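Notes follow once the structure below has been shown.
Removed from the display is one protein chain of the complex; every other protein chain stays in position.
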Amino acid sequence: MPIQYYLFLSMALFCIGIMGTLMRRNAIIIFMCIELMLNAVNLLMVAFSKMYGDAQAQVFVFFIMVVAAAEVSVGLAIIVMMYRKVHSVDINILNRLKH
Amino acid sequence: MKAIIAATIFGILLMFASILMKDKKAMANLAIVFMAALFGVTIWELIITPVGSSQAYYNNMLNISYYGLLFNMLMTGCSLLYALLASKEIQKVGVHVAEYFALIFFILCGVFILSGYQNLLMLFIGIEIMSIPQYILAGSDKKNLKSSEASLKYFLMGAFSTGILLMGITLLYGATGSFNIAGLSFLQSNTIGPMAIAGILFVMMALAFKVSAAPMHMWTPDVYDGAPTPFTAYMSTIVKAAAFIAFLHLFQFSFGNVSNTWLLVLSVITALTLFIGNITAVFQQSVKRMLAYSSIAQAGFMLFAVLASNTMAAQHGMIIYAVAYSVGTIGIFSVLMKIKDNTYDGFNGLAQKEPLLAFVATIFLLSLAGIPLTGGFMAKYYVVMAAVQQGHLMWLVIFALLMAAISVYYYFRVIIAMYFKQGNAELSSPVTGGDKLMLIITAILVILLGIAPQLFLINI
Amino acid sequence: MTQLVYLIPLFPLLGFLVNGIFWKKMPKNMGGIIGSVAVLASFVVSLCIFFEVKSDSFQGPVVVNLFEFINSGKLVIPFSFQVDALSSLFLLIITGVGFLIHVYSTSYMHDDAGMVKYFAYLNLFVFSMLLLVLGSNYLIMFIGWEGVGLCSYLLIGFWYKNRDYTNAAKKAFVMNRIGDLGFLVGMLLILLNYGTLSYQEFFGQLGSSHVAVSNNLYNWIAICLFIGATGKSAQIPLFTWLPDAMAGPTPVSALIHAATMVTAGIYMIARSGALYSLAPMALNIVAIVGTATALISASIAIKQYDIKRVLAYSTVSQLGFMFIALGVGAYTTAVFHVMTHAFFKALLFLGSGSVIHAMGGEQDIRKMGGLGKKMRVTQITFLIGCLAISGIPGLSGFFSKDEILAAAYAHNPMLYYCGLAGAMMTAFYMFRLYFLTFHGKFRGTEEQHHHLHESPAAITIPLMVLAILSIVGGYVGLPAVLSEHHSLMAFLKPAVTNFDPRELEHGTEWMLMGLSTGVAVIMIIFAFVRTKTPNFSPNTGLAKVLENKWYVDELYDAIIVRPIAALSKLLDRFMERSGIDGFVNGVGKGVRWSSDRVRLMQSGQVGSYIFVMVIGMVLLFILGFFWVS
Partner (left out) sequence: MGLYEILFWFLTVMALGCALGVILSRNPISSVLFLIATFFAISGHYILMNAQFLAIVNIIVYAGAIMVLFLFVIMLMNLNADTEPQKNRLIQLAGVISGGILFLVILGALRNVPVASLERTNTGIGLIKNLGKVLFTQFVLPFEISSVLFLSAMIGAIVIGRKE
């Protein structure tokens, strides 16, 4: 398989993730779309690892997963905290801070 | 390296100390003692390192130079100053005082990594170590909905920018086959291809987010406004300076070789940042929010150092700017914390009520506005000089100076409110002798930076 | 002795620190004494240095290094002072006139609660001004430059209870900042091309061939520096702040807005004479701007009724004269006029202060008249000032103004005629002011009349000293027809490159002198006749335009201030007020539906923020990918 295929597949997933963050109002879904972006990166990283025959990139993917896990725990905690207060996860109601 | 270990250990110790000690004040004092100890460690590390040398650790994961150590030392010093000035306010935010301070120590650990990383993985981890505690600190005032909102906004956008950063790193890896930013195979001007350019641009965007440069600045005003003020003070100073040192580091060590590919884009970012930061700050009604926009504007100036990253003046300028901006901003925020009403009107007549507070606030504002004989002027002078030496950036320099002239307007609005308006500025808490002493020391530091900047550039 | 030059700025700095730190606890008189003594001490040191520089044994400029300021790679900028003829002369003017004004202030500001603070500011001002003239490179000059701007801001707004006053202060500061921008750019151009900011190194490289530059560069640098000078020295187009700056206490107007700070621009250009001599285009611009300023502000002064405003416009006009001199290359002549102007304009301001003091704060000359009977000293000294500024032979103003006119004539007769017209108007408005104030019948209230009194000694003694200086100050620079020796020019010669106006034929010079004197005398008589029966009916036609200062402020408001405010507001809405909704709503009801739709996007907050980020990213990517390569 040419590396381009993976490059474009990964870019497509990445951009779908970006579209998702732009289209949805539910904070959890937006967060999921960001996870999708991270996975697109992981896929590309593994493809490059294969291309170079280098294990470094796969270890890097590990670390991305580590960080993603840490972020998820904090992020979901923040979303739950918000939900407790306003009983919604709609990001449109987050507009006390503006101007 | 010693500082990284020490910062982690102090953070962990603080977490355990909270089990044993219930008193908030004692906790805060312990944290200040730890901070002083950490400051000592950074000084020690600086002293034992030969001037101009650099030491690589763990297969070139880190390459800690004298310059980086000096930066660490100064930023820890600023953190100590911050801890002393803000500890009372931190105690007011919530019950988890030990945890807040532990997070600040972890942030410092990230700062130390960012001043000496040599591997893109370390850059990524350093930025995350710095960011995750910030998401938490921004949302730490749980009684206040604004704080939660700031936290969620910051988190969502921060995670988004993490994705961008990772995509950039991956593309750079794909183009070069290496994560080592100083490696021989990494980004040479003759082998650069479209993938490398794409990588550079993605990484640039992500770092622009962290330093709140336009068009990735949108989170800044909301988050700085919503987060509890003492944490805003920390986020907008030391953390931002560290993001800048990471920026500079990357551009100095690797991207500098291929500056023709990114110089134009970064100049446009700089111009936009200056424009948006300054113009929007003019119309703010809340001083806290004005400071958020002004921090965007200041970031525009700091970007000059990145633009001219290969000159000596840029590296000196970055240190001076980081210290001058941090000290000045910490100072003005600690004044802001004493004022009950954070709008401009809340400052009316402060000079009558608390002349000292008004006076030091004036010095801090003058420094932020870049008036000579304050640190801010020297900082701006250094970075602008660096950009001039780089050449081809004269238009940007002139534009920046124009914007700096505008910035005087909104900084002076505060001074006018304090001195030239009638009013009864209400304080949220009394100003004690200790506060006054700390504020005076901070003000003296600002002036000292303006008179003898060489003092802060020990041997570099 | 020259090694002790750092003492000169040190004393006022100490005075500022002492007064500034203890201003709450210090007794009022003590603050005044500390402030005055600090400046007196500087004056004494300045005198010693002046005589040392004047002595024959003095060799060239002495640079005193204090400490290293900036050391960054190739660029090293020390914090150092330069002592030479030019700086030592300015030192004398600043500390000498400064001291007199300090003494005057001890009495004038006596009833003010913030007197100690006032002296602290005043000392800080003197410190900054000394830094400005003493610095041995442009950076230190710039530091002083900004410092005096800041002090001027603080002092204009000193009586902050009045809202107009703070606005005036803000205006002064903003206009100065615009000028400073030019200065900064000029400085950066020098740095970029010559790698140094030191006067000696820079001027040394100017003529040499190894820095390959075209004359254009000289012109650009010179023009940028001149823009800085227009801001500080209130020239067109940045002059409107100075009359407004009269909101400050009168001694401040005398010191800052007449004698010292506003002459900083002249100092700067005289200091950079070596550069300007190589930049003919810039010199022409200087001359034209100077002429235009001299004429326009003099014409405005004719119709003003506020005593201080008349003097303010007169200052602007006199500064214009100095720029004419600079523009024709007669740098020493400009410096000469700076000196004499410092004497007689400080005298006039202090005299007006004495009048305002006596009138209980009244500044409108329509409500004065006949004050001469009650205030003999003020009247006589004021008259001396008026005679001096009008250019009556024998007084200092005559010599310096005549030298300017002669130099202008030698350069281009057109400039001379404009200058003559300016001098004509000067004589008229000054004597209109004088006659309306001191002669005729008193037109104020009964109570004011009752209160009229001569001012105390602390006010009259500085007046008398300045009056004497206004008379004798001119004899250091006698015209060629009267004396072979022009001592000021000889003194300044080592420091200032110059064009010597004395190369005119003697006959021509006599004629020029006679003409200007004659015109002045005629205008004085005309003023006397016109003010015999004062007529204050509302003005029409040209007079109205003059009274409204040619509508310059309104013009600026319309073309600069409002668009910027509008732009700022627009951006504020557009970018931050979640505001495409606001924008669309403004367009009209017909688009309310779409407004609703669009608002949904903007109120999405996080979503719209990410949206902006993505759009920005896309645009920058396009720039980065397809533009660069």
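Residue numbering begins at 1 within each chain, and the chains themselves are lettered A, B and C in the order written.
Here is the rule we go by: contacts are C-beta pairs under 8 Å (C-beta built on N, C-alpha and C of every residue); 3 or more make two chains touch, one makes a residue touch a chain.
This structure is a prediction, so every number in the text was calculated from the model and none was measured.
Participant: Give the labels of the shown chains that the missing chain contacts, considering the complete complex.
Facilitator: The chain that is not shown is in contact with A, B, C.
Participant: Can you say which of C:4, C:525 or C:622 touches the chain missing from this structure?
Facilitator: Only one listed residue reaches the unshown chain, and that is C:622.
Participant: Looking at the full complex, which residue from B:113, B:150, B:250 or B:401 touches the chain that isn't shown here?
Facilitator: Of the listed residues, the one touching the omitted chain is B:113.
Participant: Could I get the residues of subunit C that touch the absent chain, sorted low to high?
Facilitator: These residues touch the chain not displayed: 597-598, 600-601, 604, 607, 611, 614-615, 617-618, 621-622, 625-626.
Participant: For subunit B, enumerate the residues touching the unshown chain of the complex.
Facilitator: Looking at subunit B, the ones touching the missing chain are residues 4, 8, 11-12, 15, 57-59, 61-62, 94-96, 99-100, 102-103, 106, 109-110, 113, 119, 121-122, 125, 128-129, 132-133, 135-136, 139-140, 142, 151, 193-195, 197-198.
Participant: Please give every residue of subunit A in contact with the chain that is not shown.
Facilitator: 1-9, 11-13, 15-20, 22-26, 28-29, 31-33, 35-36, 39, 42-43, 46-47, 49-51, 53-56, 58-59, 61-63, 65-74, 76-81, 83, 88-90, 92
Methods note: only the chains that are shown with their structure count from here on.
Participant: Based on the touch definition given at the start, go ahead and assign the chain network to line, ring, star, complete or other.
Facilitator: If you draw each chain as a dot and join those that touch, every dot ends up joined to every other.
Participant: A-B versus A-C: which has more C-beta pairs touching?
Facilitator: Spelling it out, more C-beta pairs touch across A-B than across the other pair.
Participant: Find the geometric centre of each of subunit B and subunit C from their Cα atoms only, then give the gap between the two centres in Å, rounded to an integer.
Facilitator: 39
Participant: Could you work out how far the Cα centre of subunit A sits from that of subunit C, in whole Å?
Facilitator: 61
Participant: Quick check: how many Å separate the C-alpha centres of subunit A and subunit B?
Facilitator: 26
Participant: Touching two or more other chains, which residues of subunit B qualify?
Facilitator: 152-153, 156, 160, 221-222, in rising order.
Participant: Give the residues of subunit A touching no fewer than two other chains, as numbers and ranges.
Facilitator: Where subunit A meets two or more other chains at a single residue, that happens at 21, 27, 30, 91, 94, 98-99.
Participant: Using the touch definition from the top, list the residues of subunit C that touch subunit B in their complex.
Facilitator: Interface residues on the subunit C side: 24, 67-75, 139, 142-143, 146-147, 150, 157, 160-161, 166, 169-170, 173-174, 177-178, 180-181, 184-185, 188, 191-192, 567-569, 571-572, 575-576, 605-606, 609-610, 612-613, 615-617, 620-621, 623-625, 627-629.
Participant: Which residues of subunit A touch subunit C in their complex?
Facilitator: 18, 21-22, 24-25, 27, 30, 91-92, 94-95, 98-99
Participant: Considering the complex alone, what residue numbers of subunit B touch subunit A?
Facilitator: Per the touch definition, subunit B meets subunit A at residues 121, 124-125, 128, 132, 135-136, 139, 142, 145-146, 148-153, 155-156, 159-160, 162-163, 166-167, 169-171, 173-174, 177, 179, 221-222, 225-226, 284-285, 289.
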